[in-house]
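As you look at this complex, bear in mind that one protein chain is not there, while each of the others sits in place.
Entry: chain A
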Amino acid sequence: MKKFLVLLFISMLVLSACSSGSNSEADADTNDIKVWAWDPNFNVKAMELAKEAYKEENSELNIEIIENAQDDIIQKLNTSLSSGTTKGMPNIVLIEDYRAQSFLRSYPDMFYAVDDAINTEEFAKYKIPPTSFEGKQYGVPFDSGVAGLYVRTDYLEEAGYSSEDLQNADWEQVIEIGKAVKEATGKQMITQDPKDLGLLRMMIQTSGAWYLEEDGVTPNIANNEALKEAFRLYKEMIDADLVKPHADWSQFIASINNGDISMVPSGNWITPSIKAEASQSGKWAVAPFPKLPGMESVNASNLGGSSWYVLNIPGKEKAAEFLGKTFGAEGKFHQQFVEEIGGVGTYQPALEGDAYQAEDEFFGGQKILSDFASWTEEIPQVNYGLHTYVIEDILANEIQKYLDGENLDTVMDNAQSLAEQQAK
């Protein structure tokens, strides 16, 4: 027994002694490219279209698309990258724009720059700061996440309004319409998860502001006029009982599909969920995202949106070339992306394509894709920086105090100091 233990101990020592070698077993000239993405109906499907389109270019490349939940991808990436082990890592991974900077800053050597594969000038400008780091371009910008205000035209009409009244509107005007609609139909204006401040994020981006300064690190809360205005408007909506609370995604979708609310301010990726309730066809329209009143602000914003990243492992050149020639070049991929998925990309030459001109009967014949594409070009550029979700957790708590009647400046000062402690 003792001999056995000694043997075991020695073999463990040997194992740990020779374990410092790197993962050199992988073939540097591999033709197998692995991709991680979430959502089978949008991201994964888009990647499949790109894979098909690329076969004409290089039929040798074997692309395997693996579907994982977004949170799972983050967990797996963080564990692998922080332990410096790239075994089993994909060549291409989808990362949400809000999170990209923290990955790029924490593991700059683990990502492969794609400057040679794409021309950044050809993409929507607002996508570049989140996807680049220290002057190098790491992400291949993908979907736009352009925001719009989805409205129930039938409810609006009952209150004597139409979607025309929401063109180039600001939030004060929208709230007035929301109140009138509630009076006429009894339906609240929007539905909101008290812990998810996506609405505030969209609001402040219309004026080019964010939770952080332009350096992407310093919290910008106490003196952030756009954020204060967004807080004020949110409280106004709550006080007027225009907001129906929901606790999770399924309730969010249910409120929309059940016709409980008159408006949905969201990213364009919500379109399929809205169209899922076929009986509401013809009763919806999409208006430009409302701007903030009384300050410099445009009728365009963004929610979510993600980009493709190439990991610095064998196969990186081929992976970058594949992305460059599909997502970053003109070709049939973009056309199919629009026609088959209804997605709005950020590769600008393709935004002019015929596919975007299609009329959508569900939205009363509105050319929603064309509208989304034109709003995409106007989205103000901001640096999402490192701590979007850390700060959002703080704000989600603080905003409750404000809604309960505490002074706005006190709440903001408090959030600022909390953010300075936690976001480093």
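One rule holds in what follows: a residue touches a chain if its C-beta (ideal position, glycine included) is under 8 Å from a C-beta of that chain, and two chains touch if they have at least 3 such contacts; residues count from 1.
As a convention for this text, contacts and distances are computed from a predicted model.
Engineer: Tell me the UniProt protein name of the chain this structure doesn't show, selecting from "Lactose/L-arabinose transport system permease protein", "Tripartite tricarboxylate transporter TctB family protein", "5'-nucleotidase, C-terminal domain" or "Chemotaxis protein CheW".
Structural biologist: The record names the chain that does not appear here as "Lactose/L-arabinose transport system permease protein".
Engineer: Determine which one of A:Glu67, A:Glu122 or A:Glu317 touches the chain that has been left out.
Structural biologist: Of these options, the touching residue for the absent chain is A:Glu67.
Engineer: Looking beyond the chains shown, say which of A:Asn58, A:Ser82 or A:Ser281 touches the absent one.
Structural biologist: Only one of A:Asn58, A:Ser82 or A:Ser281 touches the chain omitted from view, namely A:Ser82.
Engineer: Could I get the residues of chain A that touch the absent chain, sorted low to high?
Structural biologist: Its contact residues with the unshown chain are 15-16, 18-21, 23-25, 38-42, 66-70, 72, 75-76, 79-80, 82-85, 87-89, 249-251, 253-254, 257-258, 269-270, 272-273, 276-277.
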